[in-house]
Every structure is written in structure tokens, then in C-alpha cells.
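Shown here: the complex without one of its protein chains, the others still in place.
For chain A:
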Amino acid sequence: MIKPELICPAGTPAGLRTAVDVGADAVYCGFQNATNARNFTGLNFTPEEMEKSVAYAHERGTKVLVTLNTFPPAGKFDLWKEAVDTCARIGVDAIIVADISVADYACRTYPDLRIHLSVQAAASSPEAIEYYVREFGVKRVVLPRIMTVSEIKGLVEEIPCEVETFIFGNHGLMVEGRCSLTNYVTGISTNMDGACSPAACVKYERDAADNMSTKLCGYTIDRFAPDETAGYPTICKGRYRAQCREGGYYAFEEPISLNASNMLPDLVKAGVHAFKIEGRQRSRAYVKKVVGAFREAVDSIMAGEEPKLADLVALTEGQKQTEGALKTKKWR
């Protein structure tokens, strides 16, 4: 039985150190620019911070994976090229890429630099994954959050690379890497600029009755009553009026997080090589609690014990959680 690596998020150097200290096998993080899909203000790493962080992690036996998981627009490829060059120079353990031009540059220029295929590439068929392995030497694929455990098991048996699955965090699946909903409103691309619902476009307004409205570029995308939990200010998690429903309706997705705690033994049996925790935009407190909980759970499973599952619902979006498509295609 393979012991899956625990892949943990970090939005700051302090976040990375926290993840390392609580037992991450690998930490993934990004630079302060459009080369990654969490390009939010005040978040992420300068090249100097990344270099120091890699040293900190390596001294403690933890890997660092750098997300270069956005799609370079025409004429802007140099930013991604520079990021790949930096990763190779400072000795990161792998880069996580989505775009074929970035994968092509990395594999031709740095044949020893390990490439993981981002969930943003949305590769879920053996044929698609084999193509990436054959053409770019991809060593691991991060699967889209649209597959059941049995589908994952079947895929693991068919493909010539490792498999990583999300086990906790934001559940904005859509067709990953293809979502332009926010771009439609903000003019900023999740996939090319790396920012879904950038904070500069977001406003929260309260009325006299303490209802809270979430606005994106002036458009109200949800309104929460005083006793309702809230979610992220993204178009895909907005509540809309539709003729087929009464009142507001979560037409795309609900404010909810993936929590696959209960499915970890099945995922281990399916041969998954790595478990990923979403949340580079979250705090050190989140990293500490979530990574710590899953570290304990994975270790228990590998020791043949019943996994101890911490209650993480307080950290989930909208304080709601789901096993999503891992359990059933009919999860909604």
C-alpha cells in the first residue's frame, strides 16, 4: 500500500513554515504574480522568500512544489519562463503547470525538473494524461474534482504517472481551468491573471437589519440574512433568481467545501499517491488545524488504525461540507 503524500497550501513564508512544522510532506505555493491561480494582493512569495522557504523545508525533509498553473496570454510568456527559471535555480521539488507552453519550456530547458499537471489542466481521461506524460514527462496529475473514487481507482491502474486528489477545501469545480464567470464581471481572468474575484472588486454591505450583501464590481451576487453563514464572493457561488425556482438559487455551486476525511481509506486503497489540501489564500490557523488533522488521519490509516477525524466544519466555506463527486456524481 502506497503512503500518500500530504500536500499542503501556503500563502506566505510563515504559512509554509507552519505547514512544514505540522507535518506536511510537501507544501505548494506561488510567486507574487499572474503565474499562479491565487494571485491575490498581499499573498504569495518573492523569489527571495521562495528560496529561503525551500531551504527551510528541505532542511526538515519537506518538499516544495511551486504552482505555475495559469495560462500565459500571447506576448506575456516571459513571466512564466522567468518563473520556471527561478524554480530550477532554487531547487524546488516540482512545478505544477497547466499550460502546454509552460510544460514544454520546462521539460526542454530543465529535463530534471519534475512536472506535475495542475488540476487547472482538467485532464481526467487516460488518453489526455498519457499525452502529457509522453510529451512533457509529467510525473503526477492532479485530478479534477469531478471523479468518483472508483473512477480514480480505474484511472490509477491505466496511467503511467502518479495521481493526486483534493481531499479538503474550496469546492469550485466547474470545468477546472475553463471557468470565465468572474472574468465576465471583473474583466480579470482567473486563468490568465490568476485572480478569481480579486478583493479590489469585492464589497460587503450591511443594511439596517444586518443582512449582508456581497457585491462584485457593483453587482450583488448574494445576500445573507443575519443568521445565515456566508461564502466566498465568487460568481460561481452566487445566488440568483431563476424562473424555475422560488427565491434566490445557487445556480452553479453552493458555498460549501470538500471534506473527504471519511473517504481517505478508500482513496488509499485506490492507489492515490498524494492528498491535496486547498487553501493558499487561507491563514496559518487554517493550515495548522487542517494539516494537523489530516496528518493524524493519514498516519492512523497507514498504521492500520481507525483514522481519527477532527471536526473541521468551522473552517469550511459557509460552514458546510461535502464529499462531492468522490462519493457520487449526483452530489448536488
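In the analysis below, a contact is a pair of C-beta atoms (placed from the backbone, for glycine too) under 8 Å apart; a residue touches a chain by one contact, two chains touch by 3 or more; residues count from 1.
One rule holds for everything that comes next: contacts and distances are computed from a predicted model.
Enquirer: Not counting the visible chains, the remaining one has a UniProt entry; which protein name from "Succinate dehydrogenase flavoprotein subunit", "DNA-directed RNA polymerase sigma-70 factor", "ABC transporter permease" or "Putative lipid carrier protein YhbT" does it give?
Expert: "Putative lipid carrier protein YhbT"
Enquirer: Of A:Arg206, A:Lys308 or A:Lys329, which residue touches the hidden chain?
Expert: In the full complex, the listed residue that touches the missing chain is A:Arg206.
Enquirer: Considering the complete complex, identify which of A:Pro13, A:Gly30, A:Gly172 or A:Gly238 is in touch with the unshown chain.
Expert: Considering the complete complex, A:Pro13 is the one touching the chain left out.
Enquirer: Going by the contact rule already stated, which one of A:Met192, A:Ala230 or A:Met302 would touch the omitted chain in the full complex?
Expert: A:Ala230
Enquirer: Name, in rising order, the residues on chain A that touch the hidden chain in the full complex.
Expert: Interface residues of chain A facing the absent chain: 11-15, 17-18, 40-43, 46, 198-200, 202-206, 209-210, 212, 224, 226, 228-232, 255, 281-286, 288-289, 314-319.
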